[in-house]
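Handing you this structure, nothing more for now.
A single protein chain has been omitted; all remaining protein chains appear in their positions.
Chain naming follows the written order as A and B, and within any one chain the residues start at number 1.
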Amino acid sequence: MAKKVALLQGNEACAHGAVYAGCTFFGGYPITPSTEVAEVMSVELPKIGGAFIQMEDEIAAMASILGGALTGAKAMTATSGPGMSLKQELLGYACIAEIPCVIINVMRGGPSTGMPTGPSQSDVLQARWGTHGDHPAIALAPSSCQEIFSETVRAFNLAEKYRMPVQVVFDEIVGHMRERIEFPEPGELEIIDRTEPTVAPEDYKPYDTQFGDVAPLAAFGSEYRYHVTGLNKAEDGFPTTKAELVDAEQRRQIRKIEDARADIESNEEYQTEDAEVIVLAYGSTARSGRYAVDRLREEGVKAGLFRPITLWPFPEKRVQELAKQTKGIIVPEMNLGQMVLEVERVVARDCAVELIGRVDGEPITPTQIMDKVKEVL
Amino acid sequence: MAYDYEKNIRPGKLPHIWCPGCGHGIAMKGLIRAMDTCGLDKNNTAMVSGIGCASRLPGYMDYCTLHTAHGRAAAFATGIKMAKPEMNVICVGGDGDGVAIGGNHFIHACRRNIDMTYVVFNNYIYGMTGGQFSPTTPTGDKASTTPYGNPDPTFDISKLAIGAGATFVARTTAFHATQIDKLIVQGIKHKGMAVIEVLDDCPTTYGRRNRFRSVVDMMKRLKDIAVPVAAAGKMSPEQLEGKVLTGVLHQEDRPEYCEQYTEVIKRAQAQSE
Partner (left out) sequence: MAERYEVRFSGAGGQGLITAGIILAQAAAIVEGKHAVQSQSYGPEARGGASKSEVIISDAPIDYPKATLVDACLAMTQVAADKYSDTIKAGGLLLLDDDLVKEDPKGDFKIYRMPITNTAKNEIGREIVANVVAMGAMVALTGIVSKEAGEKAVLDRVPEAFKELNQKAYAAGYDKMKALMD
């Protein structure tokens, strides 16, 4: 049988990807340019007996998905910059309490209200460092409608596997453009479900380290009763101020992601083998980058593209390797220099690093990238 | 009637953090009696709170307990109830948590008429942070951030709940200990958003800055200001000056939110067939 195909916006593909991944709870608040995600979820979730709720504000939307997730549901919200700023408080809560959930951020200009219908990539450091305190972060940056579908599925998988919030960040261009989507058949993409506890209810500890760095999470309403708090807590979930317990818990959370980099990181490389200059780009900007690389190759310039799909944790080892074999890395991004800071940090002095920053609400064009490549060579 | 307090709590988590003379313990015992009376299934009941002294309560209770962020109890609780409507949901929190930083969540939970019971411990102050004025601190009173007297008008939490659409609203005080559980029982049994406001006292950060020389004085005040709804009807406006109505203040039948959403599911499934 032929696969179901459709012409969908990135935002619509995101919602369908969530349903494919097993999402049954969505809490949202209207904000441009992400609203189509909520709109499609409001159509699809009741059909499968799931729940869609439009909450009173962005913070409440985030709170509702954490409540929903604690009952065992796969839960998601979607927003844009101003809403993401408001959600930081409870993103931190999801981090410390280790509650799996997926947050979609369709990026627009900023700070503040910024340019609601203009594309931007200026929340990529917020995705890493937006909430206060130390915590790990996973952020995925798809660059096509099909990839938004599959990366949303992967976001749920990572959220459930590593028991933490996962962000999918993409710019307004990919969120609003329409492309042909092929719907994967059930079973075609891997679906990871939450690990449930097997111990006796009286022995259950929500942060039990005997199972490694990621403890099974029981659902509210099951036979397991436990406590969840935003305070620093011990393995049993209850608050503690004991120095050694707080330190162990905080370090365990960082470690669980550092040790899993190989599983979480994903990149696409295009013509990097012999590249003298590498364009490191993500989201829609990577599409400009690839277009530019093709044209540069036609002109005899050895250019390549490195596209991190996982922005956080940043694929630092691979970028370090590439830096040793190339003359320069060019980082085009629709902000005034965010991921370029991470590139500079990991590359050190092994090659030149150049930013192409743009914040006028217009996309970075292939021509801009080609000009910069020639300048570096 | 004998109540089984032990069965409902986590004995290992006591003593609680509350100061001697604090009314929260009285209110908590009332809540436990109510939950015991209703025979709630502990596995199937979530207790949700925000931040503040009162919000530490769920940690002491042997239920599915969720100590959320400041003001967010009603929003987390809404998520739990929507995702698992068969669960009983009880929110607990203070005045600042519930109607200042959490005010938006509180009024919208009332508007939706979602089936949960929200018990507000109103002690007129931000106690945990050392006694700053809250939206219920009486105008003119002293708090650590109103050294010259509080210029702010106050919220009447019960009226706010009624105005926002809660379908069961009741009020009592920590002095009227036995009424606490009776009203909470009614709230738990009510289908829809039930708000029970318990006026209590904070001798440590409110009483000592104002006209109260002892906890007994604060309790006397609660006794004096309380007027049962039935009695109020026979009193003149002059007699009611400075008084607070207690008992069931409002009760109505209105469609409950999760039931409404069940209808949405039916319509969606009918349309997609």
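Quick note on the criterion: a residue touches a chain if its C-beta (ideal position, glycine included) is under 8 Å from a C-beta of that chain, and two chains touch if they have at least 3 such contacts.
Everything quoted here is computed from the prediction, not taken from an experiment.
Engineer: Which visible chains touch the chain that is not shown?
Structural biologist: The omitted chain makes contact with A across the full complex.
Engineer: Determine which one of A:Val5, A:Ile254, A:Leu336 or A:Leu377 touches the chain that has been left out.
Structural biologist: A:Val5
Engineer: Pick out which of A:Ile173, A:Leu296 or A:Leu311 touches the chain that's been left out of the picture.
Structural biologist: A:Ile173
Engineer: From the listed residues A:Asp236, A:Glu276 or A:Asp294, report the one that touches the chain absent from this view.
Structural biologist: A:Asp294
Engineer: Mind pulling the subunit A residues that touch the left-out chain?
Structural biologist: 5-7, 116-117, 173-174, 176-180, 284, 287-288, 290-291, 294, 298, 363, 365-366
Definition applied: only the chains that are shown with their structure count from here on.
Engineer: Using CA atom averages as chain centres, what separation in Å is found between subunit A and subunit B?
Structural biologist: So the centre of subunit A lies 38 Å away from the centre of subunit B.
Engineer: Looking at the complex, which residues from subunit A come into contact with subunit B?
Structural biologist: 24-25, 27, 43, 46-47, 49, 51, 53, 55-57, 59-60, 63-73, 75, 89-90, 93, 220-231, 238-239
Engineer: Spell out the part of subunit B that touches subunit A in their complex, as residue ranges.
Structural biologist: For subunit B paired with subunit A, touching residues are 13, 42-44, 46, 48, 51, 58-59, 62-69, 72, 75-84, 86-87, 104-105, 107-108, 261, 264-265, 267-269, 272.
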